[in-house]
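Shown here is a partial selection of chains from the complex, left in place.
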Amino acid sequence: MAKLYFRYGAMNSGKSTGLLQVAFNYEERGQRVLLAKPGVDTKGAGEIVSRLGMSRDVDFLLQPGDDARAQFAAHAAGDDPEALVQHVDVAPVACLLIDEAQFLTPQQVDDLFRIAVEDGVPVIAYGIRTDFKTRAFPGAARLFEIAHALEELKTICRCGRKAIFNTRRVGQDVVFDGEQVAIDGADVWYESLCGKCYLEASGGRL
Amino acid sequence: MAKLYFRYGAMNSGKSTGLLQVAFNYEERGQRVLLAKPGVDTKGAGEIVSRLGMSRDVDFLLQPGDDARAQFAAHAAGDDPEALVQHVDVAPVACLLIDEAQFLTPQQVDDLFRIAVEDGVPVIAYGIRTDFKTRAFPGAARLFEIAHALEELKTICRCGRKAIFNTRRVGQDVVFDGEQVAIDGADVWYESLCGKCYLEASGGRL
């Protein structure tokens, strides 16, 4: 039976690099993978971008109302809506890889679970646990409930300890108020911190 | 820096046995531990009971409104309210062990985090992930957000696969409606199932 994996880690722990490496490993052995991510993540548009310099287009974006299992089935079958010829003979999909899985809806995580358990295709979802207020994103919360395996990708805090939280920064200021989702870019960035450094930055607030 | 650990597993995966073993290991090396559990768990009253036959009294129960860090501090200092003599010289606590941690309030999980990070005492919390409808218990949800380490205790489904869900049974019937908390006993019991067997039992409901 195939499984749904949640590989979680703080911001900048190498999740996209890990995903691209897994895709490479499958394809190097002649096996087919599909890549997807939530449309909420506007960074890189339809690309998965590694800070090490690699990038790759996703096969499909998942918008909040999408049925992830139906989307998967359509793309697995070669039903590219933008292609003229449908149902080309395609190899079966050996693995579905999801980036930024914290932005999925809980329903979409259930879809991924069914892809693994009922359709027999392993799904590896990469994402972060919590927002800048230490509260789980909806997709991450559901993944912690139902994923078959929880695997941590580690990174370090500025103090050298393992980072577990993500602080939001606007310029040099650490902020603790605002919307849950603010994609990092020109104004906003995130710094991964350990528990001790987070509590120091937040004045003891969790 | 000490850490907050969440050792999670399906019902009957050996969590209480694991907890009692860790307590034994510390005490065998001359170190002091404290044991606690939420008062919501009425099974065994103030005891931690392993299905292998061992049991042991907790040092304190945590009721929903309790400040877990204050309770810990009082018991660590030897302030037993039922004892005649207070503040006896006591060894520092090397580890705090929590059973049935899924029943803690989110605030109490934050307290445990502070015990680890600010008081420097490792906290190992044992609990299950989800209720019989595959939804996280409040304490488990918060532990997945902030625990330093998530460690799985595995057990098997009747089919031999790893169990990840807990089905509620009333007699021989599997039920999917009812209150989140119903302590197992004469009428109600739980069976740990893998994803596939759960979906078969629930008619596809997650």
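Here the chain labels run A and B in written order, and each chain numbers its own residues starting at 1.
The criterion applied here is as follows: a residue touches a chain if its C-beta (ideal position, glycine included) is under 8 Å from a C-beta of that chain, and two chains touch if they have at least 3 such contacts.
Bear in mind that the values here come from a model prediction, so they are computed numbers and not experimental data.
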{"item": "Given 2 placed chains, full-complex copy number", "value": "4"}
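By definition in this document, only the chains that are shown with their structure count from here on.
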{"item": "Averaged-CA centre spacing for the pair subunit B and subunit A, given as whole angstrom", "value": "29"}
{"item": "Contact footprint of subunit A on subunit B as seen in their complex", "value": "1, 110, 113-114, 116-118, 129-130, 134-136, 141, 144-146, 148-150, 152, 161-162, 164-165, 194-196, 199, 206"}
